[in-house]
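This is the structure I want to talk about, given as C-alpha cells.
Note that one protein chain is taken out, while the other chains of the complex remain in position.
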Amino acid sequence: MSETAPGSAPAERTDHRGDGDDRVPGGPPLLQVRNLKKHFPITGGFFQRVVGQVRAVDDVSFDVHEGEILSLVGESGCGKTTTARCVLRALDPTAGEVLFRRADGETVDVAKLRESELRPLWREMQMIFQDPFGSLNPRKNLLEIIGEPLYVQGVTSRQARMDRVAELLNLVGLRPEYMHRFPHAFSGGQRQRVVIARALALEPRLVVADEAVSALDVSVQAQILNLLLDLQRRLNLSYLFVAHDLSIVKHISHRVAVMYVGKIAELAPTDDLFRRPKHPYTSALMKAVPVADPDHRAALQGLPGEVANPADPPSGCYFHPRCPFAEERCRTETPQLRELAPGHHVSCHRAEELDLDGIGDLESGGDGAERPFGRAPAAPASADAAPPAEGPS
Amino acid sequence: MQQTPTRTDRDPDRARDADRTAAPERPGEPILSVRGLKTHFATDEGVVRAVDGVDFDLHPGEVLGIVGESGCGKSITMKSVMRLVQHPGRIVAGEIRYRRPAGDGKKAIDVDLATLRPQGRAIRRIRGGDIALIPQEPMASFSPLHSIGDQIVEAILLHQRVGRREAKRIAIEKLAEVGMPNPQQRFDAYSWQLSGGLRQRAVIALALSCNPSVLVADEPTTAIDVTTQAQVLELLKDLQRDHGSSIVFITHDLGVIAQLADHVVVMYLGRVMEQGPVRDIFHAPQHPYTRALLQSVPSLHAEPRVALPTVSGSIPHPLHRPTGCPFHPRCPDAMPGRCDVAMPAMASVDGRPPVACFLHHDQAEEDAA
Partner (left out) sequence: MAAKTDATSQVYVAPAWKMTWWRFRKHKLAVFCLWLIGLIALISISPQFFATTDPYATSARRAYIPTQFIRVVHDGQLTMPFVYGVVGERNQRTLRMEWVIDDEVRYPVRFFVRGFEYRFLGLIPTDRHLIGFAGAPPGETPALLGTDRLGRDQWSRLMYGTQISMSIGLVAVALSTLLGIILGGISGYFGGLTDNIIQRIIELLQALPPIPVWLALSAALPRTWPVTLVYFAITIILALLGWTRLAREVRGRFLSLREEDFVTAARLVGASRVRIIFSHMVPSFTSHIIAAVTLAIPLMILNETFLSFLGLGLRPPAISWGVMLQEAQNLQSVVNAPWLLLPGAFVIIAVLALNILGDGLRDAADPYAN
C-alpha cells in the first residue's frame, strides 16, 4: 500500500478561494520519503541489554514538491521532529528511503549515504532549529556563524564570506553591521533570523524547519512567519515544516501531514484537511485549539485519554483507545494510509463513513459565529461521544 | 467601576447582544486588589524593573486573565502577590489588599500582603490555604519520593485542623473532583507514574486541597499538548462554574485567555497597557499593543500564506527600558515628543475600560521619575 507515493499531488487542483497562491505546487517531487522508520532501543539491566524499541517513527511516507510547504503536525512524541531529523540525516533512520532529487537531476537515497557523501548534499538541504538560543554557538560572532557553511563548502576568502554574510543578513532583515556581534547581543527573534541566514547561506532547495517559531513570543512569531513565507516565494524554497500549533500550520502550509505515535494519520492539502478532516484524530486536534474569540467558548473540546506510548503502542489502530468512533476492527487491524480522494490520504478504517467536523467558514460571513465549527449539515450529531451508526455518506 | 453584585451573564448569545462599551459589571467586592505594585530586581548590571506599577482587582468567582509576552512581568506580579519573589527581587512599592469574608470555617481576613514578612507565619498561612498556586511545571510540584496522595494530605494537615484519616478522605475527594480516574488507586501513585495531563490534574487537586479562595494558575498549560490543554481548561472552567472559584490565569496564549477569562489584564514590560472585560479586549481593543498582539496571531479562520500584520522590533532588554511608554519604540501610532517622554496613566474614557495610552486620553503618570 505505502509503496505508492501517498503525497503526489493530483494533476489539477480545484481552487477553494480563487487565490492563485493557494494552489498546491505540483511537478516532480523534490523529496520522497518511503517507509521511513526510526526505532530507539531501550536498554536495561547491568549489561545494557536491549529490552525494547521506541518506535518514534514507524513507517512514514510522504513527498515534498518543488516550492511546496509541507507541514508535519502532531502532539509531543508523535515523531514529527524525529522524522524531520532523519530526512536530513541529523539522525540515522532505522529503515526506509529518503529520496532527494539533486539540482543536477539525479535522485539519491539520503538514508543510505555515508557522512562524506552527505556533506556536498547538505548544500541543498538545510535546517532551522526550534531553540534560537541553543542552535547558535555563543562563542562565535555572526560572521563566523553564518560564514561557517561558506567556509566549510569552499569559500576561503574572508572578504568573499563577509560580502555574502552581509547579503544574507540583509535578506533576513538584520543590519550587516551586526556581523561582528555575538549571539548574546540579540533577542530570540533576531537569533532566529540568524539561524535562517545560516540555513540559507548555501542556497538550499529544501529547508527543514523544526518548530521554527514555537519558542518565540507572539509578536515576534508573526515576523518570522512572514519572513519564512517571503523567502519561500522569493527563492522558490521547499519547506518541511514541523509544528504543533495548528493555527500556524494552517497559515503556512500547502499540505499537512498529521502524525500520531510515529505514523501519519492523515495527509491532505491544507484547505481540504481543515474543512473536511477524515481522521477522527485530526478533527479532535482542531476542536482542542482554543480560538482567540471569547464568543466561541462552547467549542473547545478536549480529547479523553493520553497519547499512546510509542514503546508499547496499542493493538490495531494506535488511536483507537481515544477514538469516539472506534469499533472492533480498529482494535485488531492496523489501518493503512490510503488515498480517499485525490491527494487526500488517511489511515482510518471508517474514513468513508464518518462525517467529521472541520473548521467552518468563519471568515466568510456573520453566521459562522453561530456555528464556530460549522459541521457538515448531514451529520448533526457526529461529535457526540457515542459512535454514530450512520451509513457511508 | 464595578459595584453591581450580579454575576456576568454566561450565556454567549445574550452577552453578545449586550452593549459592549458599557461599563463592565463585576461581581461583588474585590477579593484581591493590587495597587501600584512595583517589584524590582537589583542585579549586578542594574535594577530590573520587572513589575513597575501594576493595578488590578480580582472579584469573587471571576477568572482574571493576565496576558503578555516574555518579560512583561506577569509571573513576577503574581509571585509578588504570593510573596514568592526571591532575592535579588524585592517589592519596592504598592499595596496588595487581600480581603476575604468569614466562611468555610475560616475567619475574615483583610490584610495588605505587601507588608507581611515573606517568610512569616501569616503569609505562609495565606499561601496555600487562601491563595494557591498551579505552577507551570507540574513535575516540579511533587517530590518523586512520596506518593501524590501523601503530599496532598501533608498540605491539608498543614492548613486544616483535621486528622490524618479525614485528610485522606478530603484528598481522594479532591482527586475525584479534578477528574482523576480511579482516585482511590491514584492516591498511592507517584508523580512520575502519571502522564502529563493527569499530573497537571494532581497539581490542581493539591492546589484545591485547602479550599483556597484564589487560585493562581501560572501558564499551567504551556508544557502540555493541545488536546490535554483543552481538558485542563475545561476543568478550570468547571471549577469556576461549580465552586465559584476566583482564578488568576497567567498566559501568553490569547486563545486560552479568550476561552477562559472574564476580565483581562494586558501587560508589557512590567506595566499594564489595558484591562477590561474579555469581550472588550478582544472585540474592541484600545491599546495599539493589544491590537497588534491580536492581529499577529495566525487564526484558523484567516486567509493562509498572507503576510501577518506584525509589530516591528523586539521586546527590549529589561535593563534598557525605553523612556515614557514602554511600547512607544514599536508602536505604529507613537507620537514623538509625547509617548517617548511621559508614561500614560491608566484612565478610562467614555465609560470604556481603562487604558494606558495617549491616543485615548491625555493623563500622564504623575510620579514619572
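So that you can tell them apart, the chains are marked A and B in the order they are listed, and the count of residues begins at 1 in each.
Rule of thumb we're sticking to: contacts are C-beta pairs under 8 Å (C-beta built on N, C-alpha and C of every residue); 3 or more make two chains touch, one makes a residue touch a chain.
What you see is a predicted model; the values in this text were computed from it and never measured.
*Asks:* Among the chains present, which touch the one that was left out?
*Replies:* When the entire complex is considered, the left-out chain reaches A.
*Asks:* From the listed residues A:Gln153, A:Asn236 or A:Thr332, report the one that touches the chain absent from this view.
*Replies:* Within the whole complex, the residue contacting the unshown chain is A:Gln153.
*Asks:* Looking at the whole complex, which of A:Lys80, A:Arg101 or A:Arg123 touches the chain that is not displayed?
*Replies:* Hidden-chain contact among the options goes to A:Arg123.
*Asks:* On subunit A, what residues meet the omitted chain?
*Replies:* Touching the chain left out of view, subunit A contributes residues 88, 90, 118-120, 122-123, 126-127, 129-131, 134-139, 141, 148-149, 152-153, 180-182, 184-185, 195, 198, 201-202.
Definition applied: only the chains that are shown with their structure count from here on.
*Asks:* With centres defined as the mean C-alpha position, give me the subunit A-subunit B separation in Å.
*Replies:* Between these chains, centre-to-centre, one finds 33 Å.
*Asks:* Write out the stretch or stretches of subunit B touching subunit A in their complex.
*Replies:* 12, 16, 69-70, 195-198, 225-234, 252-259, 261, 278-279, 282-283, 292-305, 307-312, 314-315, 317, 330
*Asks:* Of all residues in subunit A, which touch subunit B in the complex?
*Replies:* Residues in contact with subunit B: 17, 19, 21-22, 69, 75-76, 187-190, 217-223, 225-226, 229-230, 244-248, 250-253, 270-271, 274, 284-298, 300-304, 306-307, 359-363, 368.
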